[in-house]
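Worksheet: the structure to be examined is printed underneath.
All protein chains of the complex are present and in place, except for one that has been dropped.
Then we have chain A:
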Amino acid sequence: MRAVFSRQALALLPLAFLILMALAPLARLLYEGGGGLSANLFFDDYLRWRLVWSLTQAAVTCVLALAIGLPLAWALARFAFPGRVLILRLLLLPFVMPTLVAALGVLALFGPHGVTGLNLQDTPWLLLYGNLFYNLPLVIRAACEALATVPASRLAAARTLGCTAWRAFWRVEWPVARPWLASALCLVFLYCFSGFGLALLLGGQRYATVEVEIYSLVAYELNLADAGALALLLLCLSGGVAFGYAWLERRLATPGKVEPLPPRPAATLAERTLLAGALVLLALFAAAPLLAVAGRALSAGVEAWAVLGEGDTLAALANTLRFSALALGAAAVLGLAHALAAQRWLWLRAAAFLPFVLSPVCVAFGLLLLYPGWSASLALLLGAYALLAYPFVAKSVAAALDGVPPQWPQAARTLGASAPRAFARVVWPLLQPAFRRGLAFAAATALGEFAVTLFLSRPEWTTLTTLIYQRLGRPGAASLDAALVLSSVLMLFAVSAFVIIEWPARRDRDSDHA
């Protein structure tokens, strides 16, 4: 009984944080707008098109990401090959790229001066490509984790009973993977739906999402009434998605200890072709734009790399390191607390999506209104980082908790272990991989910091990402080169962070070599 109470008490921390950092600012902004929500906003054809477009592109991206991501993930999960673990870590890299730099990478491939000679600029194809660049890795990662929870014995039984690999996939692997995929697709949908997105950059204003409309209403027109109405509408729509997901995930959870199928080398010609095809697809969708950025940086010459020695760059590197570490610390605490508490309540589980669902510009302006005295303080900035980063930890750990059979900690308790001890010795070791995975995503978010530019900042808080945007804020080939070099440094930095955070535990390492 005490354990239940302490878990409920755990909810207070993330709840207080969410209320202080997200809900109260939004409410304050709505209040400032006068609260008179004008319905006629929704009779505007143009806004309706925005809304329909936002929904359509998000849905199409989800379908494509699943169709391409699942077979790709299957190949990555089932076949052993050199560099497999590294590739799984690198999958988070697109997440870190500032949108503008990603767009430069994409255009270096498929732009008017692209190396492929194929100019797709201003076509819908480029938009979908851009969306897949950011979101495919999310689905692949989730699917790989999912396939690793399929019991090897069950698969072996199915095959012994005469199932083909194809049939075994549909009857054994697919049911296990479903909740994981649902979770990832939900995230993809929310990102595409409410994001500023690469789509806008690659497609021009015609493809702007509703969030861009809100940004312009708040930041430029100071039309808080309309902006608030739109933000609430978005909140309801995507909040519904988040709630549906939380329900789905809990229903589909199948606790139990699994002995996963270790990856094995591709043996037959068909298997090798499948693996090769998967790697080619992955390179095409996720790696190519990054390689284009790195390639352009490398070919920029020694003068361009001299930017690394500049005081500004070193200071930005130090800030990036400092802020990411602090944000990760906060994300770890908040995420764990949220996940543990969310075992009991569905709404709390859905609430972990709140930071993804709220309009960043509304939150930023709301915070300014609510805490003017604190507006230019480091604490608020770090709070914003933590707000954007911690849901990943919460989500990941919550999913892993579903997989812990309740009998195990109960058995430990019966054998005399105290509740904390049972948690530390039984539950925690099972959660750890998911916790690290969530932290890696959180690190990617903190390094990428999409929305942090909306907050007040100081020159001495410049991070790598802001420095990149500064360089791209002035003309000249050298400015562009410096931005590309800095982006490459950001990638290196991110890769080392991912590798350290997800340093394989001994058991994983063994299975990787098996």
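Keep this in mind: a residue touches a chain if its C-beta (ideal position, glycine included) is under 8 Å from a C-beta of that chain, and two chains touch if they have at least 3 such contacts; residues count from 1.
Convention: contacts and distances are computed from a predicted model.
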Undepicted complex member, UniProt protein name, chosen from "Xanthine dehydrogenase D subunit", "Diguanylate cyclase", "Thiamine transport system substrate-binding protein" or "Oxaloacetate decarboxylase": "Thiamine transport system substrate-binding protein"
Residue, one of A:377, A:432 or A:496, that touches the chain absent here: A:377
Given A:79, A:245 or A:365, the one touching the chain that is not displayed: A:365
Listed residues A:386, A:439, A:464 or A:489, member touching the removed chain: A:386
Chain not shown: contacting residue from A:334, A:363 or A:384: A:334
Chain A residues touching the omitted chain (full complex): 32, 45-46, 48-49, 100, 103-104, 107-108, 111-113, 119, 121-122, 200-202, 204-206, 208, 212, 215-216, 218-222, 300-301, 303-304, 326, 329-330, 333-334, 365, 368-369, 372-379, 382-383, 386, 453-454, 456-459, 469-470, 472-481
